[in-house]
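Missing here is one protein chain; the remaining ones are kept as they sit in the complex.
In this document, chain identifiers A, B, C, D and E correspond to the written order of the chains, with residue numbering beginning at 1 in each.
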Amino acid sequence: MELLMAILIGVLFTAAVYLILSRSLLKVILGTGLLSHGAHLLILTMGGLGGSAPPVLDKEATNFADPLPQALILTAIVISFGVTAFMLVLAYRTYGEHKTDNMNLMRGNDEHD
Amino acid sequence: MEFVLLIFLPIVAALFIPFLFKRMKRIHTGWFVLAVPLVLFLYYATYIPSTMDGGHAISELQWIPSLGISFVSYIDGLSLLFSLLITGIGSLVVLYSIFYLDKNKEKLGNFYVYLLLFMSAMLGVVQSDNVISLYLFWELTSISSFLLIGYWYTRDRSRFGALKSMMITVFGGLMMLGGFVLLGIMGDTYSIRELIASAPDFVGHDYFTLALVLLLLGAFTKSAQFPFYIWLPDAMEAPTPVSAYLHSATMVKAGLYLVARFTPIFAFSEVWVWLVTGIGLLTLFWGSLFAVKQTDLKAILAFSTVSQLGLIMSLLGAGAITFHSDDAVFKFAMFAAIFHLINHATFKGSLFMIAGIVDHETGTRDIRKLGGLMSIMPVSFSVAFIGSMSMAGLPPFNGFLSKEMFLQSMVAIRQFELFQFDTWGILFPVIAWIASVFTFVYSFYFVFRTFAGKRKEGQLPQEPHEAPVGMLVSPIILGVLVVGIFFIPNLVAKWLIKPAVAAIQPNLYSQPGDIDIHVAAWHGFKSVELWLTVGVIIVGALLFISLSKWQKVYGLQPAKFSLNALYDGMMSFSEKGMNRISRFYMTGLIRTYMIYIFAFISVAVLVILFTQDAFVVDMDSFAHIGVYSVINAVILLLAVCFVLLSKTRLAAIIALGAVGYSVALFFVIFKAPDLALTQLVIETVSVALFLLAFKHLPALKDHGETVKTKMTNGIVAIGVGITVTLVALSAHSQKLIPSIAQYYKDTVKTEAGGGNIVNVILVDYRGFDTLFEIAVLSIAGIGVLGMIKLRLGRKENSDENK
Amino acid sequence: MINLLLFPIIIPFLFAIVLLFFKERIVLQRVLAAVGLIAALAASLFLVYTVKQDGVQTITLGSWPAPFGISMVSDMFSALLVTTTIIITLLVVIYSYTSTGEAREHYFYYSAILFMVTGVNGAFTTGDIFNMFVFFEVLLIASYVLIVLGGEKRQLRESIKYILINVVSSALFVITVAYLYSVVGTLNMADISVKIAEIGQPGIITVIAVLMLIVFGIKGSIFPLYFWLPGSYAAPPIPVLALFGALLTKVGVYAIMRTYTLFFVHQTDFTHGLLMVLSILTIIAGCIGALAYFDLKQIVIYNIVIAVGVILFGAAQMNESGLSGAVFYLLHDMLIKGALFFLIGMIIYVTGTSDLRKMGGLMKTHPSLGWFYLIAAFGLAGIPPLSGFIGKLLIVEGAFQADHIWGSIVVLASSLVVLLSVIRIFIYAFWGEPQALPSVERKPYRGMMVPTVVLVVLSVLYGVGTEWLLPYMTDASNVLLQPSIYIDAVLKE
Amino acid sequence: MSVIINILIVITITVGVVFTAVTTIGILRFPDVYTRAHAASKSATLGVMSILLGVFIHFWYNEGLFSIQLLLGIIFLFVTSPIGGHLMSRAAYMAGVKPTELTVGDDLKEVVEKARKESGSLKSEDQ
Amino acid sequence: MRTNDVILQTTTKVVFFIIFLFAIHIFFAGHYTPGGGFVGGLLTTGALVLLLLAFDLKTVQKALPFNFVIVIGIGLLLALGTAAGSILFNVPFFTHAFDDFTLPLFGETSLHTAMLFDAGVYLVVVGSAMTIIQSIGGDA
Partner (left out) sequence: MTIFIWISMIVVSLSMAGLMYRVFKGPSVPDRLIALDGIGVMLISAIALLSILFDTRFYIDVILLIAIISFIGTVSFSKFIERGEIIERERHH
């Protein structure tokens, strides 16, 4: 299972990086979204996927999934939600001010002369 | 009394100078300043008797004792000599400056602060026994020199010269620091005395030669040796008192001091002898050669200084031979070095002051406009004549004596047989002699072109007249010294030179009295040096007479190939060249930077993964594959493809949402209900946010990305993906230590009073994470608020669009 | 007071929250921000004192035993960093009174600063690798807010890049932690160290070490991950830039130093060799940039990069001199960068431009500014007895001891470039023919001068008073040198 | 007893599953958006409610858990599904999706067109 | 062209409370079963979003006159306060206390300071999410 997941995560990262490298601002944002999904799945996978019951005390279940990675993911999810929301607004504000979403036109280094 | 504190006396005095300058407008600030070097000179003079007997005095002020760094004032013959030079010439220069600088026009407050700063620094350099504090003062001399050269900071030349001198000397200083650190490591101490004592133990150390070279870089840059001399001519932009003080008598001699001071340590090395002597001689030759080319009075003096410094340097190098040979012929060199050092300070000091007077009274320093001033400025001429003749090495002036000794030492070098001197040794006297000839020429050139010949009417900006008495006092004193020393050389030797020499060559002499060198003006007809001098005079005179015929030869040297051009080239490279290099990779595009980063990540990690044998895949450790997971994986993949390929933004957003939901499904499948809940809700809210912001968002366009860019992006992306996958597999296959998670399972009910382990971890075991994670959310919230509500950009748009 | 080490984190946090309630009352915000930081400063000074007296302070939150709860650890290294952080932030806040503008102050400017300090101090103090991630995020998101606040065109453009880079690095951080957790099954840093020692740092740990280097290297701006920094840092207003320049990269540097002295100490030839090579390249790259521009901000920003290289070069030596030099230099750089940014902020305020070529002759009109600038410049270049010297001396000494001759010479030579780059500012801005200046109010200028002078004086004292600081520095580097001190303190029964 | 319960469970779930399948067929096969919405909102809701009922019974009898959430879920779905269907259809109509040619009458058309004239034409999507 | 939303608005009034109750339930259940402050908070946000969808920003703001930044502040203070309470007892920060109580209506319940902390989380989540949504929604 981990093999499959690892490949899946690899695909997620590939897609994310590809989008982040693109010129369209919106695609970049989408890319960061995929990136965080990939990262979260990776944490889950790294914790091991073998657990047979959710980590909630119940009846006689003993073979819990590893709860710690889950807690970490939860934290990470909330953080990436905050960041995504922030980025989204930033993106549209930038678009609004610059009248373009072409990353190539948002060059820096004006001081370079 | 802790006389180490006296080093700081000038700095302390400097604190009051701006105040005095502001409040006491009527009295020239220089009069207050004058007291400082004068008092110090008199104080240090009282040490002469003790150093004459080979004694020394130590006074220590702790700075960082834990690292072995402290201010130690160590006064022996050598440092005393320098201290006297610094304070003595310092007094004369301050006196001179009182008349040179107008109290109403100049910012004397600044000037004297810099000068006093320099004085402290210089005293610190020559008295410090601790190399680190030596370095401290060394850099302080560079800085004060920078400030002094840039004193008239509105002039381009001043700024240029200031920067140049600082760059070169600080560079040397830094390298020297490296040498000091190496010495500190080898000798396990920063104290020069202790280093000298333990030097034999580390002569063969790996770092020995490196330390030597680094140290010499410091000395050579400071003492304007070839090829670092180029800063000195440009430093002449400083007010003339400064040139007289720093750039002839004191600061440039710091390098000589350093070489002398470290001779007992490094003289063991062949490299030392070769470098110091060779570079010294080369500098002597080079400086004298180019002095004749100059047309600016101070530039001539600058090059002559370079040349004279080279002379002394080569003598110091030759003096180091005594560490290898007992032959008495070599003993002269060190003595001559110190002797010439004193003589040079006297005659060059006076010459600079005269140059300043000429400049001050005529308004120009261009030798082509000058001439025939002899009758108008008789006193100045006399002093200039004395100085020049001494510089040329003629009797009855002190320069003659030391010059003779120099030639004598160079001739003696031929007899040295170690270090392949037997093959190349002959070059030394030859170069020395040629250089002496040119020295003769430029000395005459300086004095006679200025004062003799016809006056060139109308070319001078001001009507020339003799300088005021006050301005002449200092040069006259120095001129008297020039003559005086010629007649009492052995007295000077006894008081000053021999103690210094004994300090440099502790292996030869246990106390100054042991030095059996007697200075005489006349060595008989048999002495080689006499005939060499005669030759110098004859050839020199011929050359001087025919000067106008061959001076043009200098024009042949293309300006492109000079060392100055090299420096200018480096400076312009440091601006324009660096700019060009930087432009090359700093594209300002985030994509470029991202590609650097991602490419670095995948290449570095993959290489290390395989070279470090970290890549392990252990199929047994994997959980079995479930049907749902496969289905869900397919859904996820499809959704990802849709994100990538969608043509419209709505579709892309929906697809991203689909990715999120299938991730949530994975959480369901892998027994993570909390995560599933959270992911579902968050994904919904995220999609809602996207929709909310939809009307503000740009449409999806690829903005003309070429296939090539896409390919590059794709390759980089695949690289990252592969990296993540492979490392994930390896990390999972090498679960070397069981997780700490069992603890939570055991204690959640009993000690945390909860049932949902994940939630209990979130609010209890790792509640701290949660506390700050909600902080992140809050900050994002207020950030969004600020971003939307606060728009300072609107105002500025109009400007940028212009 | 077992919670003492938390106060420098919690107090700014508390005040940041309180400020949320007073959006419209700027004066109150200013006062509260300063009060909060002063209180935090008092706590952190007391913390330094306590650490000096009683050794490493640790606390495991929620009373859970060590590897299971989150441990917070305050050794001398982090205590000093925390203190310096608070000092600089306090001065930045005071500097902001007159230089930020009321519009920004209305939109939670001080709150964001305090949140950022919370994050920075938390990152310095935490003893848990995932918690460090959380604190990184706190400081990052606060920095996002600060960098974009105001919404100027350029700010927006550069913020996108800044955030994007950091989002990527955060994702990397998370996956690196995941990898590490997979291999050693724990998150507590002391525990990780113990477990890595147990398994003897196999290849996979080395891979993780490199990943960590990359993650923190992006934040700490090492070669070849620093490229984003010059553009992004130049966008926000000066006080924010000062805050970023003085603090943010240092967090990355701290994290590298911490992990490379605590975790990955079993294959130093490889890992630290790599670190060293990268740090040298960082120095060179920084030097190129520092010389390439005529823009005040850019010059100083590139000096951050150089300093990062120097510090990491020192840290890579893994010997006493190198490490204590790195600690020394790290703190120095925080102070001096703050001071320099303040100073160039004032120059920009006075001249109305950040282009060197449009300036000149300020020495006539603003001599005191010139002198303080010169002192700071020399301090940056490591001219003794100013602050940069001892650190550099120790680093060079450490490198020579470790036989890294060329590296040391590069470090020494870089001082020259640093000097050239900052003296060029001096020569262009303060020397030369005076240029016409836009008329500006005098009052804000004075308001900015006060914190600037304080910071410059502090940096001078830092250099001159090295002897008094040395015991603290030694303590700091000892912990780095002997991980067992740290580990014993955390995992004590 | 348990047999009866189990049979009940099986029946309800079967009904639900059948309705679910029917929904899919409907959504796949119907010619236009309005008819598809019809299929989705009615039969899907029935299907899921039925399944939930089965699961609810399962938990109640077999696990001893009277799940309020499930009940609430059933009620919730019952309330909201039609609204969702209504909204979607209306949205489709407003967005100008053409109904299939088989449509007999369009009462809304007149009203909408009148309103449109009054308030200016609706901004069309950028896609 | 504006259409009326009578059907939606009427349903929303009911559904809002269902969701809200469910959110509260999820929030309280968190310590023992899946759920907790986050999910609870986000669900509440969802309910509020539904209100916004059915009505409009102004109406909702009139009905719920909260400044959500203040809600964030209160939430953070609550969370921090709960955690910092332990400072008063000189035990490590974040040390929670819990005990079982028998309360009327709820029966056997365990009261846990972690609950208070979770309430802080809940408020912060609601506050932040609503701040963001209102800001974007209010942006012309």
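Rule of thumb we're sticking to: a contact is a pair of C-beta atoms (placed from the backbone, for glycine too) under 8 Å apart; a residue touches a chain by one contact, two chains touch by 3 or more.
Model, not experiment: these values are computed from the prediction.
Asker: Could you tell me which shown chains are touched by the chain that is not displayed?
Answerer: Computed over the complete complex, the missing chain touches A, B, D, E.
Asker: Touching the missing chain, which residues of chain E?
Answerer: Residue positions of chain E that touch the missing chain: 2-4, 8, 15, 19, 22, 26, 29, 33-35, 39, 43, 46, 49-50, 52-59, 133, 137-138, 140.
Asker: Need a quick check: the contact residues on chain D for the chain that isn't drawn.
Answerer: Residues 6, 10, 13-14, 16-17, 20-21, 23-25, 27-28, 33, 36-37, 40-41, 44-45, 47-48, 51-52, 54-55, 58-59, 63, 65, 67, 69-70, 72-73, 76-77, 80-81, 83-84, 87-92, 94-95, 97, 123, 125 of chain D touch the chain that is not shown.
Asker: Which residue numbers on chain B touch the omitted chain?
Answerer: 631, 635, 638, 642, 650, 654, 661, 665, 668, 673, 676-677, 680-681, 684, 687-688, 691-692, 694-695
In this text, only the chains that are shown with their structure count from here on.
Asker: Kindly work out which chain lies most centrally, taking the average of its C-alpha atoms as its position.
Answerer: Smallest centre-to-centre distance to the global C-alpha mean: chain C.
Asker: Tell me which chain's centre, taken as the mean of its C-alpha atoms, is farthest from chain E.
Answerer: Here the answer is chain B, farthest from chain E.
Asker: Based on mean C-alpha positions, I'd like to know which chain lies farthest from chain C.
Answerer: Taking each chain's C-alpha mean as its centre, the farthest from chain C is D.
Asker: Rounded to the nearest whole Å, what is the centre-to-centre distance of chain A and chain E, using the mean of the C-alpha atoms as each centre?
Answerer: Result: the chain centres lie 25 Å from each other.
Asker: Using CA atom averages as chain centres, what separation in Å is found between chain A and chain B?
Answerer: It comes to 49 Å between the two C-alpha centres.
Asker: Nearest whole angstrom, what separates the Cα centre of chain C from the Cα centre of chain D?
Answerer: About 57 Å separates the centre of chain C from that of chain D.
Asker: If I count partner chains per residue in chain D, which residues reach a count of at least 2?
Answerer: Not one residue of chain D touches more than one other chain, so the list is empty.
Asker: Among the residues of chain C, which ones contact at least 2 other chains?
Answerer: 13, 20, 61-62, 69, 130, 134, 137, 141, 144, 148, 151, 153, 156, 160-161, 164, 168, 175, 178-179, 181-182, 187, 230-231, 292-294
Asker: Can you check the complex and tell me which residues of chain B touch chain C?
Answerer: Listed in rising order, the residues are 62-67, 132-133, 135-136, 139-140, 143, 146, 150, 153-154, 156, 159, 162-163, 166-167, 170-171, 174-175, 177-178, 181-182, 184-185, 207, 210, 574-575, 578-579, 581-583, 585-586, 588, 590, 592-594, 596-597, 600-601, 604-605, 608-609, 612-616, 724, 727-728, 730-732, 734-741, 743-744, 764-769, 772-773, 775-776, 778-780, 782-783, 785-787, 789-793, 796-797, 800.
Asker: Of all residues in chain C, which touch chain B in the complex?
Answerer: 13, 20, 61-62, 64, 67-70, 72, 101, 103-104, 106-108, 111-112, 115, 118-119, 122, 130-131, 134-135, 137-138, 141-142, 144-145, 148-153, 155-156, 160-161, 164-165, 168, 172, 175, 178-187, 191, 195, 198-199, 202-204, 206-208, 210-211, 214, 218, 224-225, 227-228, 230-231, 270, 288-289, 291-294, 361, 363, 378, 381, 383-385, 389-390, 393-394, 396-397, 400-401, 405, 408-409, 412-413, 415-417, 419-420, 423-424, 427, 430-434, 466-467, 470-471, 474
Asker: Of all residues in chain C, which touch chain A in the complex?
Answerer: 130, 133-134, 137, 141, 144, 148, 151, 153-154, 156-161, 163-164, 167-168, 170-171, 174-175, 177-179, 181-182, 187, 230-232, 234, 292-295, 297-298, 354-355
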